[in-house]
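Report on one structure; see the data block that follows.
With one protein chain held back, the other chains of the complex are shown just where they sit.
What follows is chain A.
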Amino acid sequence: MIQAILVFNNHGKPRLVRFYQRFPEEIQQQIVRETFHLVLKRDDNICNFLEGGSLIGGSDYKLIYRHYATLYFVFCVDSSESELGILDLIQVHLPVVFFTAPKVFVETLDKCFENVCELDLIFHMDKVHYILQEVVMGGMVLETNMNEIVAQIEAQNRLEKSEGGLSAAPARAVSAVKNINLPEIPRNINIGDLNIKVPNLSQFV
């Protein structure tokens, strides 16, 4: 079982925190911090296995991590999932196409966000979660085939679009307006002006 999946940046800011075992929020943050410090002091060229983060569990658990650009992807797994890391490793050395959860996760992110960068994760945490849900479910690896994962995610995105989405065009427009930083303007608009737009708005309700 995978106990937790953490993504944080080079400064230890959490970008994704997914625990498959209940910890109170403070403890979660503490674990993130501790893991960050453990990972940070390791060179990039030493092995990406780490034993015994004290908070998350006993000797049965390992941390398997990868460092991509500004982000650390950390999987905390017990011995039954240690293959995750092993396979990961093999992929580096073998031409044989092996699956690895961290890698598939990152590559799927890459595909869905088109060249994923930290900013994507920052602003679309919910989407990252939805992608992760197609790879790992309840702490167990759900799907190993990337095409399948991407297909399912796209299908769900289409479904969301057909429903109008949560933050479709107008909301974006508004946030654009807000970015111009003209707090007065919206208040000055009288109802009469807005009435023109109302029919459009109703579809987002």
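Structure notes:
We adopt the following convention: contacts are C-beta pairs under 8 Å (C-beta built on N, C-alpha and C of every residue); 3 or more make two chains touch, one makes a residue touch a chain; residues count from 1.
In this text, contacts and distances are computed from a predicted model.
Of the candidates "Phosphatidylinositol N-acetylglucosaminyltransferase subunit H-like", "Mitotic spindle assembly checkpoint protein MAD2A", "AP-3 complex subunit delta-1" or "ER membrane protein complex subunit 4", the chain left out of this view carries the UniProt protein name "AP-3 complex subunit delta-1". Listed here are the chain A residues that touch the chain not shown: 1, 14, 16-18, 20, 22, 24-26, 28-29, 42-43, 45-51, 80, 83, 86-87, 89-90, 93-96, 98-99, 122-126, 129-130, 133, 137-145, 148, 152, 155-156, 159-160, 163-167, 170-171, 174-175, 178, 186, 194, 198, 201-202, 204-205.
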